[in-house]
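Note that this complex is displayed minus one protein chain, with the remaining chains in position.
A, B and C are the chain letters, set down in written order, and residue numbers restart from 1 in every chain.
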Amino acid sequence: MKPQRKGGLYRSRLGKGLDEDALRYLSSLRDDEEILVDDIEGTEAHVIMLAEQGIIPEQDAEKILRVLEELRGKALKAELALEGEFEDVHEFIESFVIEKLGIEVGGKLHTGRSRNDQVALDLRLSSRRYLIEIWRAAIELAEALLSKAREVGDAIILHYTHLQPAQIGYLAQYLLAHFFHLLRDIERIESCYHRVNVSPLGACAIAGSTLPLNRRRVAELLGFDGIVENSVDAVSSRDFALEALSAAAILMVNLSRIAEDLIIWSSSEFGYAELPDDLTSPSSVMPHKKNPCILELLRAKAGKVIGLLTAALTMMKGIPTGYDRDLQEGKPVLWNALQETRDSTRILAKAIKAVEFKRDRMFDKAAETYAPAIELAESLIKYSGLSLREAHMLVGAFVKELHESGKLLKDADLGSLERLAESILGKELKFPETVFKKIIEARGVADLRTTEGSSKYSEVQRQLELGQERLEEVRRRLEKAMKNLSNSRRKFEESLSKFLS
Amino acid sequence: MKPQRKGGLYRSRLGKGLDEDALRYLSSLRDDEEILVDDIEGTEAHVIMLAEQGIIPEQDAEKILRVLEELRGKALKAELALEGEFEDVHEFIESFVIEKLGIEVGGKLHTGRSRNDQVALDLRLSSRRYLIEIWRAAIELAEALLSKAREVGDAIILHYTHLQPAQIGYLAQYLLAHFFHLLRDIERIESCYHRVNVSPLGACAIAGSTLPLNRRRVAELLGFDGIVENSVDAVSSRDFALEALSAAAILMVNLSRIAEDLIIWSSSEFGYAELPDDLTSPSSVMPHKKNPCILELLRAKAGKVIGLLTAALTMMKGIPTGYDRDLQEGKPVLWNALQETRDSTRILAKAIKAVEFKRDRMFDKAAETYAPAIELAESLIKYSGLSLREAHMLVGAFVKELHESGKLLKDADLGSLERLAESILGKELKFPETVFKKIIEARGVADLRTTEGSSKYSEVQRQLELGQERLEEVRRRLEKAMKNLSNSRRKFEESLSKFLS
Amino acid sequence: MKPQRKGGLYRSRLGKGLDEDALRYLSSLRDDEEILVDDIEGTEAHVIMLAEQGIIPEQDAEKILRVLEELRGKALKAELALEGEFEDVHEFIESFVIEKLGIEVGGKLHTGRSRNDQVALDLRLSSRRYLIEIWRAAIELAEALLSKAREVGDAIILHYTHLQPAQIGYLAQYLLAHFFHLLRDIERIESCYHRVNVSPLGACAIAGSTLPLNRRRVAELLGFDGIVENSVDAVSSRDFALEALSAAAILMVNLSRIAEDLIIWSSSEFGYAELPDDLTSPSSVMPHKKNPCILELLRAKAGKVIGLLTAALTMMKGIPTGYDRDLQEGKPVLWNALQETRDSTRILAKAIKAVEFKRDRMFDKAAETYAPAIELAESLIKYSGLSLREAHMLVGAFVKELHESGKLLKDADLGSLERLAESILGKELKFPETVFKKIIEARGVADLRTTEGSSKYSEVQRQLELGQERLEEVRRRLEKAMKNLSNSRRKFEESLSKFLS
Partner (left out) sequence: MKPQRKGGLYRSRLGKGLDEDALRYLSSLRDDEEILVDDIEGTEAHVIMLAEQGIIPEQDAEKILRVLEELRGKALKAELALEGEFEDVHEFIESFVIEKLGIEVGGKLHTGRSRNDQVALDLRLSSRRYLIEIWRAAIELAEALLSKAREVGDAIILHYTHLQPAQIGYLAQYLLAHFFHLLRDIERIESCYHRVNVSPLGACAIAGSTLPLNRRRVAELLGFDGIVENSVDAVSSRDFALEALSAAAILMVNLSRIAEDLIIWSSSEFGYAELPDDLTSPSSVMPHKKNPCILELLRAKAGKVIGLLTAALTMMKGIPTGYDRDLQEGKPVLWNALQETRDSTRILAKAIKAVEFKRDRMFDKAAETYAPAIELAESLIKYSGLSLREAHMLVGAFVKELHESGKLLKDADLGSLERLAESILGKELKFPETVFKKIIEARGVADLRTTEGSSKYSEVQRQLELGQERLEEVRRRLEKAMKNLSNSRRKFEESLSKFLS
């Protein structure tokens, strides 16, 4: 089902049809699949307003709306092929309506509107939809992180810096770190959503219209929070899209770091984490393989989203104010980036739910390191009155001696430390044997911590509760935004049905 | 004035000094000039807290604070050369203090702290400062746009799409478009500011400390709104910096479009705008030149900021959670981008204030085009009952005929339009001669508009008022943030003077 | 036509089928449309070699090749839908063959091969194809520039710097500047082509195979110049793709500047250039519009290609050596960028051929400026013995005086210049009246130039001849590369038909 007309609807001044290569180069028809339904719904709202304002007769509006509803039905069932010699979906749909109803009635569809404000509308409608989806997916992932943090309980893990063992702590603390980061990602998505959710329609080509359009009414019908005040701003600006892309890129960078950790932890050398079979991939030729491919792809897709953000910024940089055709090229860039972000967030939520952490392995690795050296140094401050720098020097030399003699910290004795203190600092050390034992035994060193937000069991529990509260607030705000949209949609349908009945 | 010690303060375990090439490659000392004062002040706050918590003796704190104050004084007068074999400013300052006070007292400076949380602190302090400056500069530019919009009054200009004349309107509408865009840029800066303004200190290396540090007290002393809860998050995350860079890049893209317009309008062919001599550059060899170089540079700097954002995102992508040395490389990238953004915003404010728009030239150019064709078409809907598409066809053919016979729209006669209506649409046209005359005469066509936010004189006045209100709100919020900082600073100095007196 | 089997061909070790969401996330099947034919042909060459080396029986090879030829036929007619639960085209094709021939025969298809070397092969085959197409398109554009330079003859134009009139010269010189730039772009494409055109096959998973594969034979059958020596390098490296993307991005940036010039020159204010109707676009609502949209899109696509290059570099940065799934994500990025580059180069060639330059308008604008000021200054060096800096000061003041009194250079008189010389330099000027007249009259000032490569008519003619020679060389090298490919293809088909007959 498609219009028979061969395009060129708008070429009233231009003599010939568009060159075939030029049309192929120019046409965004294939990309516009994304906004087919948006474009129809936006057009319906516009037509309702035109009739309400008396700009076109009600009976004409009715006819046009019937055709649009037919189109919308087909579009929703994916029965509407976007093909033919059209520059874009807007020309496609208008051509269709004119073919059905003739130019005297169908030709009224575009009254008081330009493709310039129309495409800005469609871009906002589609961005809004994606942002809601990403918002949901991010909440789902945040929830998965929180659940997993609860599930792993008091599992010990090394916290790494420079991919070297730093301090011993809790796996839940690691998961919570990403949870709190994700909350900020969600905040960014949310702020952006509200800047996206205003209507540009009525700006017409760039300077507004001499027809008595009611911009607020269209905005209300389509669930917008308001309108873009200035008509030049409305057709020319794409900062809302750049902001959505930035928020997506920052989120993806965050996810790519979780992916990197899990890839490394899935290596046989680390052996901390294992994805289930149904989330891993085999080799076509190596029968022994179990590859965490979804995580690698996610990492790569972060690179892709960064590139798409760069593309969009570069496209917009230094072009004249007003609608330029450059803006067209930004559409698929935006959609592609938001899709990848949504899908990556969802798949990572699935991976986090499914991943199995190897409790014993993580503990054993932690126990084999010199990681408690820092707590030993801090205890030397507390119990022996050393300055941090003295304690650091002493423990550094102590670790060096142990390392060179092939000993682990757990096999160390206090006597050696005392001897070193004398030779290095020229001090007689007073240090309680029990504390020394507690620290070098590894288990429990984490719980010696006292600071707020640290990787200590009771602190982790507190963070879990705090996290739960924050998650609930975030979820409530998403639900409110979604409810506003569904309420508007209901009213829109009521208005529509008035015309059609 | 610099420490005599040759670095290597922390190499307690590592046998040899750092290789010279490696040190040169690793050291961020030169870049750290940016955070020299921040680092000293952050250290002072930390030391005050250590003494208040009884972690170090008050008299030791006093000695350390005296040395730090001496350093701060010199740093503020740019008398402190960041030189020597140090990896960074943190090692530099600690070495200095230890040299002065010996390891038993000076060695307490770093108690309960790691460079990991310390550099995160410095990065937040410096980002906060830049964000405030950009926020101010953006308000200054917004104000300049508003003033200029008032100043140019009812000056007519063509609104362009595709760099082709689109509709005739008001220059003030153009200026307001960028004003409203800028308000959104300011909102983004502001949101980012609040996510930046929380303290990471107390996270220590990554997992927190066993010493009874009071994280909230340090945050209060330094004017932060709160703390980064999770210690891993505190040292590992840089989303706040990526967000600042994104907001800067989007702002710069916006500014680059204003620059592009002004560059084109400054060409002798357009001749709409002229910068004063003191904002333009000559040629070394062409005596006749007057080049709008600051605008070209601004356009290029937008490209640079985009590249720096890309660099920062790429650096962060796919690195393990925790502090990685990669993060160091992000520091100058961030500062450089924020400086350029601040300076570009300021210079554009100056240019906007100073630019002279050529009222007559803009009007003449507007009057020479076929731009009112769209309003003619809309009037044919209103007065002659044509559908938009019929009107578009008719007016398109009309313009084509005029163009081919070398006539402008203002020289057209209604008769020709009526004849065309009959030949093209087969319709007898009823159209009021007075309306026709009004439209083709150009002056006044803009005021035929009716829609909210359009380029119509009364609408522009309304937008001006609205703009003024919004600007006041924005300014109030900046002032509040600045006041919070100065209040905190005052309290900080009181606490400091307690120790020093 | 597609395999009935539901995928999972390689999951011999992995217990369950792949999770549905994970499959959707992982599968590159849709993107692989690009390499469907490449993959089949690469597989055919591999199978021929396997049989020639006695690794699989000739009769098995024959059966497999028949099925592959059937597939290839359908693929070429676009009758092969890449659908189903497959991770990629490789699994799809192998599944198809096994379904047809059973696992005992069909299961031999993949002998001595991994998807790792196979996808590297496909990527090189497809890159090679695109590079040839871009190479051709660039030659076509270079030719169009040269023809147009000939066609415009001695048309005068202003050369601009800072978008301000700099010196008067020839339009042909401008066109030749881009011609010579394009020659360098072609050199970059050509160098890259030769680094792309080596075969990775035989590297297997990463370390090579224990089967007696003949890597050189496969390379010969597929028209490669040689093999990638090291097996790890063969599967892990993508520098050839990054190089192709870089060359494409640099070319696109070049083209975007031509586009920018033409967009500005097509403005009604400049009025230097006009694209024919069939290469321009109308407005949906403004009947008077004629927008150079293809040029704006090209400019935007340059931004897109820059973003795709960034994406690819970012994906590859810091991932471990070896095949990582990240590499998959680079495939569509590469293809998309190369397509856009090819299409943009072609459309610009068309635009250059078709664009009409407004000779008189360009001359008039040139004559209205102070551009010959620089030649006047140089003549003051030659005829009056001034130093350049004195001449510059004098002429600068002269232009200023003219400008302030509203005079053009052509209306100036020598007397004023002499008076100024005395007041500014304190010198009595000796300057031939005839030279003064010649310079200020504008026409002919360009031909006063003497330097090699300057915008002087005779130099332009020389450059045209030189350009023609260089173009022929470049064309010869392309033809040679294409001939090598077609010769190989012929031999390949002979080998194939031996098996099939």
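What we mean here is this: a residue touches a chain if its C-beta (ideal position, glycine included) is under 8 Å from a C-beta of that chain, and two chains touch if they have at least 3 such contacts.
These numbers were taken from a predicted model, which means no experiment stands behind them.
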Visible chains in contact with the missing one: A, B, C
Residue in contact with the excluded chain [from C:43, C:254 or C:345]: C:254
Residue among C:27, C:43, C:118 or C:167 that touches the chain left out of view: C:167
Touch with the omitted chain, as defined above, among A:200, A:292 or A:322: A:292
Residue touching the undisplayed chain, where the options are C:26, C:80, C:121 or C:228: C:228
Which of B:82, B:172, B:221 or B:308 contacts the chain that the document leaves out: B:308
Sites on subunit B contacted by the missing partner chain, in the whole complex: 9-19, 21-22, 24-26, 87, 90-91, 94, 110, 113-115, 204-205, 276-291, 293-294, 296-297, 299-304, 306-312, 314-315, 317, 319, 324-330, 333, 343-344, 346-347, 350
Missing-partner contacts on subunit A, residue numbers: 161-167, 263-264, 266-271, 282-293, 296, 310, 313-314, 317-319, 365, 368-371, 373-374, 376-377, 388, 391-396, 398-399
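In the analysis below, only the chains that are shown with their structure count from here on.
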Whole-Å gap separating subunit A and subunit C, where each centre is the average of the chain's CA atoms: 33
Geometric centre distance via CA averages, subunit C-subunit B, whole Å: 34
Geometric centre distance via CA averages, subunit B-subunit A, whole Å: 23
Overlap residues in subunit B, where contacts from two or more other chains coincide: 161-163, 166-167, 264, 310, 313-314, 317-319, 374, 388, 392-396, 399
